[in-house]
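The complex is shown incomplete by one protein chain, all other protein chains being positioned as in the whole.
Let's turn to subunit A:
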Amino acid sequence: MIDWSGYLGLILQGALVTIELTVMGSALALVMAFVAGLGRLSRFAAVRALATVYIEFFRGTSIFVQLFWAYFVLPFAGITLTPLQAGVLALGLNVGAYGAEVVRGAVRAIGREQHEACVALNLGRYQRLRHVILPQALPLMLPTFGNNAIELLKGTAVVSLISLTDMTFQAQVVRAQTGNTLVPFATILVLYFAMAMAISAGMRWLERRASRGLDGVRV
């Protein structure tokens, strides 16, 4: 009979690494989403081009390859990252590229008449964005941001390839040591699902808050 409590502890340690990666990766992704998404809407062609290159590159290559570059190739350029740093960097940049298109789409969805009202009221470019456009665009972004965050959570499993002891990595360890596949993988299945549910619930709460008072304005 196997004593599962120790092995469960291993998996829970891995769960912490997964949560850490998800939170930090999402934070970086959020920053990148706004930087690149607003960058694509810039009136300066060079900024638009830079943002487009970033988005197309990180959407167009696999997270797997990006992670290997961050961890194994960057050291040749003199940049050595810890596995956690490499993982957060790759996940954040990858998911941020998708998020950037969400930001751009939501900002573009705010009607021309809102921009014209801003001009008529003589608001500056930054004031328009900060006080009128983004507060209306944010509720439009949140559902897709929720999708992206869950994708990122599930994407964290690839970091086991650079020896980061995340939840999937620990499940493999437990499987190797006990010879039992069902228990560790059933456990992480439930844990991944619980984490995804937590993200969904959080996003729903945010959505309710951000769209308060906008009821009846849009469907």
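By definition in this document, a residue touches a chain if its C-beta (ideal position, glycine included) is under 8 Å from a C-beta of that chain, and two chains touch if they have at least 3 such contacts; residues count from 1.
The rule is short, and it goes like this: contacts and distances are computed from a predicted model.
From the set "VacJ family lipoprotein", "Transcriptional regulator", "4-hydroxy-2-oxovalerate aldolase" or "Polar amino acid transport system ATP-binding protein", the protein name that UniProt assigns to the chain left out of the figure is "Polar amino acid transport system ATP-binding protein". Within the complete assembly, A:121 is the residue of A:2, A:31, A:73 or A:121 that touches the hidden chain. Residues 113-114, 116-117, 119-125, 127, 131-132, 135-136, 213-217 are the ones on subunit A that touch the missing chain.
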